[in-house]
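Only one protein chain is missing from this complex, and each of the others stays in its spot.
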Amino acid sequence: MLEKLMDIDRRIIFILVVLAVIIPTLLPINLPISVSAPTRQLHDYINALPAGSTIMLAFDYGPASLAELNPMAKALLKQCFDKDVRVIGITLAPEGTAMGSTLIQEIADETGAIDGEDYVFLGYRPGEELVILGMGSDIASVFETDYNGKPLADIPMMTNVTNYDQISLLIDLASGSSTEIWITYANVRYNLQIAAGVTGVIISQMYPYLQTGQLIGLISGIAGAAEYETLLDAPAKGILWINIESFVHLLIAGLVVIGNIAFFVQRRKEE
Amino acid sequence: MRRQVPLILCFVFGVVMMLTQFSPHSFSQGIYEEVLSWALIISPFMLVLGTVTLIQTHVARIRRRTEHWQYSFIIFAGILLMVVIGIPFGPQHPIFVWLFNNVQVPMDATMFSLLAFFIASAAYRAFRARTFEASLLLVTALIVMLGNVPIGDLFWNTVLSGLPWDNGLSDTKQWILDNPNLSARRGIILGVSLGAISQSIRILLGIERSYLGGGD
Partner (left out) sequence: MEVFGIWVAAFLTLCIYSFLYRDNPFYRFAEYLFVGVSVGYVFVLTTHQGFIPLAWKPFWAAITGESLIGLIKLIPICIGLLFFTRFSTQHQWLVRYPIAILIGAGSGLAIPNVLRANIFEQTRGTIEPFAAIHAGTLSAGEIFGAILMVIGVVCTLTYFFFSIEHRGPIKWVSKVGIAFLMIGFGSAFGNTVMGRVALLIQRVDFLLNDWGGTIF
């Protein structure tokens, strides 16, 4: 019996995982969400920015991370447009170009933000740290035009923005090592304030930077996105998905516990 | 000429860029900005290396008729499809955007979501508390997993409602991330950074030459 339980076909586990996602997707629930300090810090920082400030939002991720990072990008954009904070969108990842431009456009349409006045999407340039350092001297030396080909000099919100000196905050939406690169080059050399929204895989490695203040806030994966939506009182995919996620986590935790019970019982028998 | 000049170039560009980081003088900053713009111009050309290597690998697969060699044609078809539309019409052309949204995005997202299944399977089969260290890893993983989702706190607040401490699971998760996790990660960051710096020095001094590849 025990051996059978240990040798269960992995496809049965796959079916259980699918069911744990499908059932709550069809029958959604709404559990209370507690907000962590790093998420609140970023939210409060943006809230405290005076109207007319400019922030930079870096879409440094590809489709493999959109489930976690798109909800937080939407929430951040909504907050900025509602607060009259201007947004410069850029990306260090080629795949981030299409996603970033579509997302900004989508939220701008919802909130009535105007291209060139409330936001601008600059697009992508290869070279990561070279791009970051280049913008530190002069943004136009790296991005002569925005993604639509309009010269930066002709964009109203960019007339007074030359480099990081006029940018209040950089938020890096990251699925790889880009946050460390932003910290190493933009924060250290140009004193640019940095916050991050990251995928689950890299949450843990961000904490040393949070403690030193090299990151002023952190949104952690889909849980962080749900927390941000809670703070804005604007429920969307983040809250919906973290509730569904609850059941899958319960299932996986249950599988770990059952697997270990079976393991210990078997080991005792063998002894 | 074949090895000495690149080594000298590497040393000169490296030392010059390093020195510019310490001097705010306009001459130094002028050099810094010029070299930076040179590097920005050179870096897009690097794309050639990756693309050529991929194409060469799959041409060789087709020539040698290795297992599943026919699928290499699909790779070429995929590249061609994107390039034929994207290069002349640009990345904002509706067909290019359509291909990205309906072909690349779903495949990329789905490919990585497969790992959810394999993590669940591995958690059941291999995640065992065999030793003290493994038990630490397992217990931490369970706390973080359940602390990340609202049902964890719901369970805590309902079942352990007698405790004068609400949201215990998410608080414990946060404490773990803020304290022992932070210490371990900081140790790793310090170790890796010291390694990266020493490797950079070795590269500049020409001790580490693997980036030059084989041959003369």
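By written order: A and B. Residues from 1 in each chain.
By definition in this document, a contact is a pair of C-beta atoms (placed from the backbone, for glycine too) under 8 Å apart; a residue touches a chain by one contact, two chains touch by 3 or more.
Just so it is clear, the structure is predicted and the values come from calculations on it, not from any experiment.
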| item | value |
| --- | --- |
| Residue among A:I8, A:V21 or A:L49 that touches the chain left out of view | A:V21 |
| Residue among B:I62, B:A141 or B:L154 touching the omitted chain | B:A141 |
| Those residues of chain B which, in the complete complex, touch the missing chain | 2-3, 5-7, 9-18, 21-22, 34-52, 54, 68, 71-72, 74-83, 86-87, 90-91, 96, 98-117, 119, 123, 132-134, 136-145, 147-149, 173, 176-194, 196-197, 200-201, 203-204, 211-213, 215-216 |
| Positions on chain A contacted by the hidden chain, ascending | 11, 14, 17-18, 21-22, 25-26, 64-68, 94-95, 97, 123-127, 129, 133, 143-145, 180, 183-185, 187-189, 199-201, 203-205, 208, 211-212, 214, 220-223, 237, 241, 244-245, 248-249, 252 |
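As a working rule, only the chains that are shown with their structure count from here on.
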| item | value |
| --- | --- |
| Rounded Å distance, chain A centre to chain B centre (Cα mean) | 16 |
| Of all residues in chain A, those that touch chain B in their complex | 6, 8, 10, 13-14, 16-17, 31-34, 36-37, 62-67, 95, 97-99, 101-102, 125-127, 130-131, 133-134, 137, 141-142, 147-148, 189, 203-205, 207-208, 211, 220-221, 223, 226, 242-243, 245-253, 255-256, 258-260, 263 |
| Sites on chain B touched by chain A in the complex | 21, 29, 33, 36-37, 39-40, 43-44, 46-47, 91-92, 97, 100-101, 104-106, 108-109, 111-113, 116-117, 119-121, 123-125, 127-129, 138, 141-142, 145-146, 148-154, 167, 170, 174, 177-178, 181-182, 185-186, 188-189 |
